[in-house]
Every structure is written in structure tokens, then in C-alpha cells.
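Could you have a look at this structure, given as C-alpha cells, before my questions?
In this view, the complex is presented without one of its protein chains, the others remaining in place.
Entry: chain A
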Amino acid sequence: MIILYTAIAGGIGSALRFFISQSIQKTNSHARFPYSIILINLLGAAGLGILTGAVTANHPLLVIIGTGFFGGFTTFSTFSVESATMLEQRQNGKLAVYLLTTIIGSFCLFAAFYQIGQHLF
């Protein structure tokens, strides 16, 4: 049963990611920087951090919400493709900012919210 819930949570996470990226694209369509994917990945890392800190290691919620929802919500493939596009167009400065913001940002947020989750619950 957990598999089914995990898959559905992943579908919901993906649909929510689509909604956020669509609405950010609409509000500033001229922006050529993937702010939406940065926001989504950082939010997802923070969310998974708080969840991992709050529940015990074998809790089913960790699979359903952690692997399912946050796994489906965040994306590595779009991050790679956008980086590859920047590389192809030789926008090296932009690429460096994008890579460092996403990677360091998601690590720091995960670690910080992991601590918050542990102390809060």
C-alpha cells in the first residue's frame, strides 16, 4: 500500500512543481534565469530536512512524503538540462551562479531544517 501512496504523492509533487514553474514564468516572462527551479529545489530540500529531523528513521511518512512528495517535487533533470543549455550557450558566469546557488543552498537548507525538525518535535 505504501508504494501506491508514494507514487500518488510523487504525482502531486510533480503537479505542484509544474504549477509553481508555470506561475513564475507567467509573472516575469523576460527573465532568462531559472528562478523557479532554484526555488523549487531549495523548498524541497528544506521540507525534506524538517521531515527527516522530525520523524524516526523507519517511519512510513518518510517514504510517502519524503521519497514520494519531495522527491517528485524537486528535480535534478531540469537542473542538469538548464545547466547544459547555459554551457552550450557559453554563459559560464550564469552557470556558476546557478550551480553554486542550487547545490550549496540545498545542502545548507537541508542541514538547517534538519536541526530545526529535530529540536521542534
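Keep in mind that, in the parts below, a residue touches a chain if its C-beta (ideal position, glycine included) is under 8 Å from a C-beta of that chain, and two chains touch if they have at least 3 such contacts; residues count from 1.
Everything below uses one rule, namely that contacts and distances are computed from a predicted model.
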_Can you work out the missing subunit's protein name as recorded in UniProt? Choose among "Fluoride-specific ion channel FluC", "Ion-translocating oxidoreductase complex subunit D", "Electron transfer flavoprotein alpha subunit" or "ABC transporter ATP-binding protein"._
"Fluoride-specific ion channel FluC"
*asked:* List every residue of chain A that touches the chain not included in the displayed model.
replied: 3, 6-15, 17-19, 21, 41, 44-45, 47-49, 52, 63, 66-68, 70-81, 83-85, 87-88, 99, 102-103, 106-107, 109-111, 114
